[in-house]
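Every protein chain but one is kept in place in this view of the complex.
Chains: A, B, C and D, in written order; residue numbering restarts at 1 for each.
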Amino acid sequence: MHDGLQRQAVPQAAAAPRAATGIWPLELHDVSFAAGGKALTDRLSLRLRPGTRTVVMGPNGAGKSLLLRLIAGLIQPTGGTITLGGRPADAAARRRIALVFQRPVVLRRSVAANLRHALAVYGVPRGERARRIDALLALGQLEALAGRPARVLSGGEQQRLSLVRALAAEPELLLLDEPTASLDPQATAAIEALIGQAAAAGVKIVLVTHDRGQAQRLADEVLFLHRGALAEHSSADAFFNKPSSAAAQAYLEGRLLL
Amino acid sequence: MHDGLQRQAVPQAAAAPRAATGIWPLELHDVSFAAGGKALTDRLSLRLRPGTRTVVMGPNGAGKSLLLRLIAGLIQPTGGTITLGGRPADAAARRRIALVFQRPVVLRRSVAANLRHALAVYGVPRGERARRIDALLALGQLEALAGRPARVLSGGEQQRLSLVRALAAEPELLLLDEPTASLDPQATAAIEALIGQAAAAGVKIVLVTHDRGQAQRLADEVLFLHRGALAEHSSADAFFNKPSSAAAQAYLEGRLLL
Amino acid sequence: EEKFIIVQSTTSTQNAGLYDHLLPIYHEKTGVEVRVVAVGTGQAIKNAQNCDGDVLFVHAKPAEEKFVAEGYGVTRADVMYNDFVIVGPAADPAGVAGSKDVSGALERIKQAEAPFASRGDDSGTHKAELALWQASGIDPTADSGGWYRETGSGMGATLNSAVGMGAYALTDRASWIAFGNKGSFGIAVEGDQRLFNQYGVILVSPENCPNVKAELGQQFIDWLLSDAGQSAIADFKQHGQQLFFPNAKTS
Amino acid sequence: MQDFGAAFGQAFALILSGDADLLEIIGLSLRVTFSAVALACLVGLPLGAALAVGRFPGRMAAVTVVNALMGLPPVVVGLGVYLMLSSAGPLGVLQLLYTPSAMIIAQAILVAPIITALTRQVVEDLHGEYDELLRAMGARRLATIATLLWDARYSLMTTALAGLGRALGEVGAIIIVGGNINHVTRVMTTTIALETSKGNLSLALGLGIILVGLALLVNGLVMGLRSSAARLAYA
Partner (left out) sequence: MQDFGAAFGQAFALILSGDADLLEIIGLSLRVTFSAVALACLVGLPLGAALAVGRFPGRMAAVTVVNALMGLPPVVVGLGVYLMLSSAGPLGVLQLLYTPSAMIIAQAILVAPIITALTRQVVEDLHGEYDELLRAMGARRLATIATLLWDARYSLMTTALAGLGRALGEVGAIIIVGGNINHVTRVMTTTIALETSKGNLSLALGLGIILVGLALLVNGLVMGLRSSAARLAYA
């Protein structure tokens, strides 16, 4: 990675000045989500604060991605409430949250145009965009692919594009859904470093992963979901050394069926 | 996993009787693929035979997915030729190859209807389909989701659906593009077991993965791609113990940039 | 299976409502259904030439005679007449209202360059109009697009246009009486004997068109020309006025 | 403006009167329109899908032609069908001229390119997503087309509705081949044209309002069916 560019592009001070009217703490009160006649998320209550890196784990279909989409305001709870800084979410608050989807969604445009579009949506002045695009391309190791249609990118390339696009929002809360699932070891390490830097700069990280190693490297605390419910919410140390729930224990040993 | 059902559903003898008019060896002769004015795959030559499990590795954008799509006949080489059993591929030969995409594609139908559709396409008689669907659902641990629209499935669930759908084809060659990237540890282990069984039953496996552990567990031989070229083609032992190319070495150490 | 014939007709008789009056009487009497296709005169004749009708019922005598002469029709018979009138806006920009002299009126319209809406569609009415201009020594088509506006449409559409743009227009009296969108318009010129409008009926030649239902067609024609048919025509009234005047030779 | 008021008045009066002639005319309008659209769908859906899926030389040309045929002028279609069906024409022996069948044929010809062109677009969009999967599965051409048409069925409904709209309001073609014969081939649009030429503008407009109401009804039904089907779907 190009360290010079990184420092420039990673969101930093952004979080601090805006904190006054802030989104913290972000709280879920008994949040449920039902669809197709099924309760998919079951009365989740939790409180997120900046300064810690939260890793979400749990078997396939446990509701991890749903949780991130609930937090980002993309789906509305069918029960319970979500508050940001004590108030229900509004558009302004939501704009401080960025989400990297598990399955990258990219526009039918070139890589650079995808970034340009995002910067425009984020309100970056026209004159600054070219510079920011270059920085973001470098950050995602996508310089050589700037002109390529984003939809023909390889899986890993698309995932990197999605990640730097989210960083361009300079969010206070960065929701990452298995962001390194398709990445090679080098890119995984680079992205992990980037996440670490962002967190250090004050960005709250909530990351979903199935990779135990990654979780251990990045987590300050772990949320363990099982069948839509919060089976465990503990510090990383506690979780990996002696998980209190049977489900978490079975999961870590690779024998938990949802 | 339900072992009883597994034994029933995993393709087995399929490979043997058809081998007479077979697709083996499957050979790439100087195969290149260019798009958007770039050479993305660079004169690949290799020969695939049943009986070994081939793992394909390489950094993001190295051309692993392109290689699988070339083998499956989804894209045509812009240079070189691909032969199956010494002849250019025809529709019949292609129908013996199944591909699980890196990014699952599912029809806008229920999980069961996706499987029913695949069985119909594969020519399974109408009367047998219901039974086969049940077996496949069990195989993918998807029984509880049979009636759910496939497109709302979680990432891991979709990946499992794609995999069992491909198994339904009872292929002689199974191309797997990072099939466990979104799977939880239990599902990963189950799928690896399934792959092992299929291989034991005579199905040729070609699997792309970034997961070194998985590669070591499953590989008999490793293809290492770098910038579209075949940087290394060696036995698993040789590859993981002392990779001959500098690229492979750097990749394994997590410091290879494409 | 009901017996029916197809009559190719101009629009004026249909628009005036004549068939709604006549056909039920005829059907009652004979059980034969008369299906009327009302189109432009030229199209009616062309359709009849193509054998797509059993009877032709139009008002363009020269064209009708040509139709018979060329062997497409059996014989032509006069059925009825009415007359043409020039209608115009109440404002009467050319000052022709009340005149009985068509030529004088047309001259004044040209002098005043008052808008005049012409059918411009080679229909019987259009041909009559052109003949009137010619008799007045005027070539209005030189000013086409100016005050002389060829609408290239049927009678009703032309009247709608005339009313819409405050233009004079030549129309047959029946169409005018039955017309529902008169606005401020009224009859400006009438009563000149050159405004005579004769309707004729022809059986399509079964020699030329084997599919023609000659018997049924002739039966309808015979009825039209009979006393019963002629008085049925005379009985047809709209707004209390008789629209067509029977003048079959036999009656 | 009083004309518009009068038109609504006429429309209501007509509806309330339950006039038998009006009902007959509405019935024939619906029959002709639905038959024509059904015919056009029968041809246009598979054809459009085939154009979307096919990779043959001249495909671009074929697509262009189909797109251009959306601009077929009704009067020209009417004339063409007339010349075919006329007693003097090659299909004259069928004696279809001035019958509802002739109207159905003319409208189907008019609507088929619309269905085909729009289907091509809708299916092509979905095909972008399904193409590699279906090819990897070894699906044959027909299976591919069937899969795409089925999975695009909700989007294709708008296509069919576009065809329906085209047919329902059309007059130029059917008046030539139908002849607007009272009690035989008279439909809503030809009646409207006739009343317009009689200068009965508010009656014509009133009939137009009823026709638009009819279109609303049909569309409402289709949308209703669609959303209940969507709810029950994923079979």
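Note that in this section contacts are C-beta pairs under 8 Å (C-beta built on N, C-alpha and C of every residue); 3 or more make two chains touch, one makes a residue touch a chain.
All figures in this text were calculated on a predicted structure; none of them were measured in a lab.
> Of the chains that are displayed, which are in contact with the missing one across the whole complex?
Those shown chains that the absent chain touches are A, C, D.
> Among A:Val105, A:Ala130, A:Ala193 or A:Leu257, which residue is in contact with the omitted chain in the full complex?
A:Val105
> Of the residues C:Ser99, C:Ser123 or C:Ser175, which one touches the chain left out of the display?
Looking across C:Ser99, C:Ser123 or C:Ser175, the contact with the absent chain belongs to C:Ser123.
> Which of these touches the unseen chain: D:Ala38, D:Leu94 or D:Leu201?
Only one listed residue reaches the unshown chain, and that is D:Leu201.
> Touching the absent chain: which residues on chain D qualify?
1, 3-4, 60, 63-65, 67-76, 78-80, 82-83, 89-90, 113-114, 117-118, 120-122, 124-126, 155, 158-159, 161-162, 164-166, 168-172, 176, 188-189, 192-193, 196, 201, 204-205, 208-209, 211-212, 215-216, 218-220, 222-223, 227
> Spell out, residue by residue, where the missing chain touches chain A.
Touching the chain left out of view, chain A contributes residues 69, 72-74, 91, 94-95, 97-99, 101, 105, 107-110, 113, 117-118, 120-122, 147-149, 169.
> Please identify, in ascending order, the residues of chain C that touch the omitted chain?
Residues 39-47, 117, 120-123, 144-145, 149-154, 157, 160-161, 163-166, 183 of chain C touch the chain absent from view.
Everything below uses one rule, namely that only the chains that are shown with their structure count from here on.
> Return the chain label for which the distance between chain Cα mean and whole-protein Cα mean is smallest.
Taking the mean of all protein C-alpha atoms as reference, the closest chain is D.
> Centroid of chain A to centroid of chain C, CA atoms only: how many Å?
Distance between chain centres, rounded to whole Å: 81 Å.
> Two or more other chains touching the same residue: where does that happen in chain C?
none
> When you check chain B against every other chain, which residues touch at least two of them?
148-149, in rising order.
> What pattern do the touching chains form: line, ring, star, complete or other?
line
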